[in-house]
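With one protein chain held back, the other chains of the complex are shown just where they sit.
A, B, C, D and E label the chains in the order they appear, each numbered from 1.
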Amino acid sequence: MPTIRIELFEGRTPAQKADFAAQITQACVRVLGGSADSVDVLFFDIARSDWSTGGVLWSERALPGAD
Amino acid sequence: MPTIRIELFEGRTPAQKADFAAQITQACVRVLGGSADSVDVLFFDIARSDWSTGGVLWSERALPGAD
Amino acid sequence: MPTIRIELFEGRTPAQKADFAAQITQACVRVLGGSADSVDVLFFDIARSDWSTGGVLWSERALPGAD
Amino acid sequence: MPTIRIELFEGRTPAQKADFAAQITQACVRVLGGSADSVDVLFFDIARSDWSTGGVLWSERALPGAD
Amino acid sequence: MPTIRIELFEGRTPAQKADFAAQITQACVRVLGGSADSVDVLFFDIARSDWSTGGVLWSERALPGAD
Partner (left out) sequence: MPTIRIELFEGRTPAQKADFAAQITQACVRVLGGSADSVDVLFFDIARSDWSTGGVLWSERALPGAD
């Protein structure tokens, strides 16, 4: 039944998300039990202009690659 | 005061969302009491490439209509 | 597949939640289509000391019954 | 460590978000302690057609400027 | 920077959560890149009386072990 929400910077490929969702689901079944079918994973792409750390939006930082 | 968030596959029409929000709000007032004005409903459209069940993204499934 | 999260003041009875979840699920199927089994509803009880409107926690208001 | 999520009507400028994130972060450090670097703020733009209050979507109201 | 929220039935042990968080974090670094330190995982225990599927709270089902 676990529902897993992932907020991450936009830009990851569908293949990366598919791979990550598969690995999380496998880890969930392995550690918590239950069936894989009961595990939902949702991705939320966040623009760097919508995420601030330390009071500064990531879109305003010099080092854009950090994540 | 209830705040209600709904995550659903993208593709529903504004009319469907308006109808669903109205019905939820009415049910909320009927069951929980309080005034309709205190009920907020927010919709979050999720792409099938951002939602995995059972470790597989819905965008990768053969039966795209399932929901 | 819709997932519905409801934040509300603590104090509602299990019967109220059961009734509300059933009505939301029925409305979801009626308006959006899909099967009832694909609809998840989660309740989050929020203490009045954890919810502020207009900059004032509800636990500090004179009229405690408002919702 | 606080993580702060803000849902607001779409249309605010990046400068407004940057300013708001900075002020929230400063208030967080001032009131709760901890370092600014541990404070994350995320913005979620919500279309008026995805937000209902009182059972009516904001996109369907006569007074579009309300917020 | 990914932030991961997990809603699951209450009752899992701290050891299970620690194990699951570690595995998710490792998968995140492996698949998405970035450093482990930038990955936050938060668990939300949900009572069976606060989670409905198909319009029925899990606390009201005959088979309490399902998850």
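The rule is simple: contacts are C-beta pairs under 8 Å (C-beta built on N, C-alpha and C of every residue); 3 or more make two chains touch, one makes a residue touch a chain.
It should be emphasised that the depicted structure is a prediction, and the values quoted were computed from it without experimental measurement.
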{"item": "Chains on display which the left-out chain touches in the complete complex", "value": "B, C, D, E"}
{"item": "Touching residues on subunit E - with respect to the absent chain", "value": "14, 17-18, 21-22, 24-26, 35-37, 39-45"}
{"item": "Residues of subunit C (touch criterion as defined above) contacting the omitted chain", "value": "7, 46, 49-57, 59-60"}
{"item": "Where the missing chain touches subunit D, by residue", "value": "1-9, 12, 16, 19-20, 23-24, 27-28, 30-34, 38, 51, 53, 58, 66-67"}
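Everything that follows uses one rule, which is that only the chains that are shown with their structure count from here on.
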{"item": "Steps needed, at minimum, to go from subunit C to subunit D via contacts", "value": "2"}
{"item": "Most remote chain, CA-based centroid, reference being subunit A", "value": "C"}
{"item": "Distance between the centres, which are taken as Cα means, of subunit D and subunit B, whole angstrom", "value": "21"}
{"item": "Subunit D and subunit E: spacing of chain centres that average the CA atoms, whole Å", "value": "26"}
{"item": "Multi-chain contact residues (two or more partners), subunit C", "value": "3, 24, 40, 42"}
{"item": "Touching pairs among all chains present in the structure", "value": "A-B, A-C, A-D, A-E, B-C, B-D, C-E, D-E"}
